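One protein chain omitted, others in place.
== chain A ==
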Amino acid sequence: MLLASLVLLPFLGSVLAALMPQDARNRESWLAIGVAVGGLAIAAALFPQVAAGEVVRAEFAWLPAEGLDFVLRVDGLAWVFSMLVLAIGLLVVLYARYYMSPEDPVPRFFAFLLAFMGSMLGVVLSGNLVQLVVFWELTSLTSFLLIGYWHHRADARRGARMAFTVTATGGLCLMAGVLVLGHIVGSYDLDVVLAAGDQIRDHELYLPALVLVALGALTKSAQFPFHFWLPHAMAAPTPVSSYLHSATMVKAGVFLLVRLWPALAGTPEWTWIIGGAGVCTLLIGAFVAIFQHDLKGLLAYSTISHLGLITVLIGIGTPLAIVAAIFHILNHATFKASLFMAAGIIDHETGTRDLRVLRGLRHKLPITATLAIVASAAMAGVPLLNGFLSKEMFFAETLHVGGDRNWWMSYAAVAMGMFSVAYSLRFISVFFGTPAQGLPRDPHEPPRWMRFPVELLVLACLVVGVAPGVSIEPLLHLAVVATLGEDAPAYDLAVWHGFNLPLLMSVCALVGGMLLYGVLRRHFDLARRERVPLLHRLNGAQAYETTMLQLTRGAEWLLRRVGTRRLQPQLMLMMLALLLIPLLLAGAPPAWTVIPVRGFDPIFAGMWLIGAGCALAAAWMAKYHRLAALALVGGTGIVTAATFLWLSAPDLALTQLMVETVTTVLILLGLRWLPPRIESIAGPVQPPWQVWTRRTRDLALAVGGGLALAALTHAVLVHPASDTIADFFLLNALGGGGGSNVVNVLLVDFRSFDTLGEITVLAVVALTVYALLRRFRPAPESAGIPPQQRFEGDPASRQSPAEQAGSGYLLVPGIYLRLLLPFMGVIAVYFFMRGHNLPGGGFVAGLIFAVAILVQYMLAGTVWVESRLNLRPHRWLGFGLLLACTTGLGAWWFGHPFLTTHTAHVEWPLVGELHLPSAFVFDLGVFAVVVGTTMLMLVALAHQSLRAHRHPGEDLTADGQGGAEGRRI
């Protein structure tokens, strides 16, 4: 439970932070500090167990059927990493309090930051690979949100998109890799996977698994060739850069590699893939960093280079190299976080980050300057600082690669050392020289507590650098033992090892770096160079943009080639599929047996004859007489409803009748937007033979489809009903569900989960229709007022709809229909109330209620109704869904499964005993959703006819209705 709260706490804090007001900077900071301190306390409480070499686990059933559990697991490595995440998080939060300006919406910032903290802890503490990937993607998502925090800036949006695309794609590769690993081992549990190293390495799928996992790790840790996203991620606020993009998130990739080292490492493939990517990154990052003009850009490339260093160490893969890698992860987090914060202070105080402008800042910012110089020295690997120690271990490890003859790795290491000295010098050059004039702001020392995190981190650099044995050794030992187990090598963290090759390499790098910087400054115009020499063509960001562009183009091409906007081909393909696919799946239909007709009823047959006649006539009229066709379709619908009634399905009949009504109104509203018939080509023209063929084909297809469906229905009807669950429902409706109307009990009790899904779909459809109609603009020929309404011989053409209903030709119908409104309301309530026992229910009641409102719309027009009735269809939808879900969740409160119905018998003063099942409340939710859906769609359509009268540039008030119609529904 302690473990679970460690991960949960930041997420809870995130929700709380999101709920605070815009300007609550101090409260947000206190909350975030509280979360970080709480996390640290929990981690500290776990320390005794972890220090004893125990693996603390907490398991929760997640998908037990699939063998997946939610496992949290702390060993030494995870513990050290969570301490890193929490401690740096604490400092960053403190720093961010002063960095963020009062105008920034801080709730969003702190909510995302805390969510990131939780996700990162999730990655570190996951004891299950699938779960690790989930948290992994969560860190990508929060990183995306944080980079895009200032979303009004184009570079922030672009950087956020790029970072997310790269890391999330990598995450998907990682997911695939994890699935392959799970397939090889037979479990996703981390302990099992780690113990099965030999099995994995011998498996034929080892290489794919390795490549996929490596893709995930390398994209996350910004390794070549995916390094380009990190510099663009610098558009984020500096606390974010300091926390996510130097200290923690980018370390997730190398963390994963260290974590899976026992399972995957030890093969030439591992060394080549991981080590190769690391070497390229190391050199490119360090070299490009020298030529940056942006303080944060320089630090970003330096981060890339240091991550490359760690990756190389992991790629080398000897136990000592892993020790060095973990050690450097910790060291780099310390000095780079402090450097980013220092860069943020400079940016904050001077208003610019341009290395070409900044000079002589040590006069104005003496303390910050000292801190930044010490941290850069650590970055450069100057002795007595922590960077020196891990860099020397790195040099020592590179000497082992390639044996005695092959020295290329060592050369690369020294070159990287020289570059890093050079860019560190470039970084601290801002503090020296004559003070710059004309900075955007006059710099002075930042507030005490803004500098405090930097001071603390620099102090850590110094302490670790001077006395590693007492400060960092115990922690490092924990992580190393957890990773390497009994292979843990003997290592010595002393500052002085005597004169040896690594020391020589360090001295070479320091001296060489200073010389290189001097030469570049003097002879290559370092301060003004726009391009990176040699490597400026290696533009990963450009390649990324090109790829994205190609993808979009490709998708457009594919859409053009295989897609269509015309309805006819789509319908034809659907009908063809409907006809052919069942044949392919089920084979030829069975032999046809003629069923003797029993109980022939001439009245029923006559009714059907009328219905079928209506349907055929509707098809006949559909081309030129749409209104007639619509009326005929309505006739078919009524016959269908009557059929249901005849066959003892009153619920269905009622619903069908209401659906028929609403649909007819819907199509009537839509008819107006269809293009009018072109009168000029009317008349008996002999169509060309292609047209004739096409029409014949379509007719055959339509007839075939209809016949096939009829045959299918017939086949279903004549087959004897096998063991269905219908009997169960019939038997249990009254006893189990407490209602004698089986249909309604089925809907709101037995299968209420289905119903919940259906009303959700309804709501989604309604919102989609609404959204589509908001952007709908009619074709030019139907945009104007239809000629029927423009006819001046009719007095009604000079009246608004409201006037027509109030004093015009609609006066009498108007009085009648307004009289009808309360009746219809009562009927809706009546059908709703009796739904559980007699035909009715929320669905029908909702439709009736919607029709009652619609009638008012049809009578007096949108403007009249909406100036009197404040309908909010969105709220009906939301309220309905909420009610249905809450009813379902209520069952949990009493310890029953979701959506269990409970029936209460309430004694009311006048009514007597009332039977009140909780399904009743659920049905109320259904009712509200149905009302909301119908209203939203029809009203959105109705608003179209108001909006369409406006032509571009037309005066709104000239329309007579324009003023009021601006209201949105």
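Note that in this section contacts are C-beta pairs under 8 Å (C-beta built on N, C-alpha and C of every residue); 3 or more make two chains touch, one makes a residue touch a chain; residues count from 1.
As a working rule, contacts and distances are computed from a predicted model.
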| One chain of this complex is not shown here; going by its UniProt record, which of these names is it: "Beta-ketoacyl synthase-like protein", "Cation:proton antiporter", "Branched-chain amino acid ABC transporter permease" or "Tetratricopeptide repeat protein"? | "Cation:proton antiporter"
| note | From A:Gly38, A:Pro778 or A:Pro813, the answer for touching the chain not displayed is A:Pro813
| said: Please identify which residue in A:Glu679, A:Glu792 or A:Glu907 touches the non-displayed chain. | reply: A:Glu792
| note | In the full complex, chain A touches the hidden chain through residues 790-794, 809, 812-813, 816
